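Moving on to chain A:
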Amino acid sequence: MAETVLETSSLTMRFGGVTACDNVDFKLQARELRCLIGPNGAGKSTFFKCVTGLLSPTEGNVYMRGDEVTGWQPHQIASLGVGIKTQTPNVMDSLTVSENIWLAARRFHSVIDSNAKVAEVIDRLALGSIAKTDLGQLAHGERQRVELGLVTVGDPWLVLLDEPAAGMSAKDVERMTVIIEELLTRSAVIIVEHDMQFIRSIARDVTVFHQGAVLMEDHVDAVMSDQTVRNVYLGKKA
Partner candidate 1 sequence: MQGSAGKDYLTIIVFGAALIWLLPMVENTYTLTILIIYGMLGLSLGLIWGFGGILCFGQGAFFGLGAYTYAIAAINFGESTVPMLLAVIIPAIFAAILGAMMFYGRLTEVYLGVITLVVTLILFKFINSTAGPQYVIGDARLGGYNGIPGFQTLNVPGDPGAYLWGDSYYYVCAVALLLVYLLVTWLLRSSFGRIALGIRENETRISLMGYDVAARKTVLFAIGAAIAGLAGALFASWGEIVTPTLFSMAQSAEIIIWCIVGGLGTRFGPILGAAGLAYMKFLLGQQSLVDNTLITGLILVLFVLFLPKGIVPALARFYRAVLGNGSPGKRKNTHRIRRATNG
Partner candidate 2 sequence: MSLNRRNLLKSTAALSAAAMMPKVLMADGHGPIKLGSVLDTSGGFDAYGRPMDMAMRLAVEEINTGGGLLGREVEVVAYDTQSDMALYTQYAQRLTRQDQVDVVHGGILSASREAIRQTLRRSETLYFYNVLYEGGVCDRNIFINGVTPAQQVEALVPHAMANSGPRVYVIAADYNYGHNTAGWIRHYVEANGGEIVGIDFLPLDVNDFGSTIASIQTASPDLVIAPLVGGAHLSFFRQWAASGMKDRIPLASTTMGVGNEHKVLTPEEGDGIMVAYNYSQELDTPNNTSFKERWTAAYGNTDDIHEIAVSNYQGVVTWAEAVRQAGSIDRMAIIEALETGLSIEGPAGTVTVDPQTHHAILDVHLMEIRDQGMQVIETLPQRQPVDVQAVCDLGANPDDNTQYEIEI
């Protein structure tokens, strides 16, 4: 029986009269991969923000490795050893790739170890040729890859990715899949995603959001064939 690394109980977030996240109970085991899907406005991004501390939930609790972290700031959550990638690319455009990664490494390592860590990550993500280039000058796929490097450099035990495959070429997505598979040997991973192709290629368990609440939670194949899900999500999409 694996340890539970993330748990929410009755997590609720209201904006004025709108309930974006409604009584969500959620559990994630160590080294588990979970995809969150759902139509636009289903509440998956709000859920993501409540968990990562970008938003403070109206009601309910968030636990990480058994400790309550409800309402913590993002930097406090990240300090626990949680890697977070937001929806839009969040990188330092006028710093170089290696400087970006160094900053992330420095949070968990000494200066000397950080330098070593940077070399290791650049090697692992095959970023060697662009290591000294400013991020602002890179293509979208490369920047996404660098951001993934930032997220994983601290050896997190939980990784939260909001739409990692958005706007990527097929080749980039393929590479991303490999990286995620490799991540799973050490961390639990949550992916918020639209791209069904991508989800099919990596996913095992999927949580479907609808109108702020969890509609269903099952293996990806079961979800895909479920009629209700097809109606609310796939049906609309098609």
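In picking the candidates, the idea was that all candidates are chains of the complex that A comes from, given by their letters.
Everything that follows uses one rule, which is that contacts are C-beta pairs under 8 Å (C-beta built on N, C-alpha and C of every residue); 3 or more make two chains touch, one makes a residue touch a chain; residues count from 1.
The model shown is predicted, which means the values in this text are computed figures rather than measured ones.
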Pick the candidate touching chain A in this complex: 1 or 2?
1
Contact footprint of candidate 1 on chain A as seen in their complex:
52, 73-76, 78-79, 84-86, 90-96, 99-100, 102-104, 106-108, 111, 132, 134, 150, 154
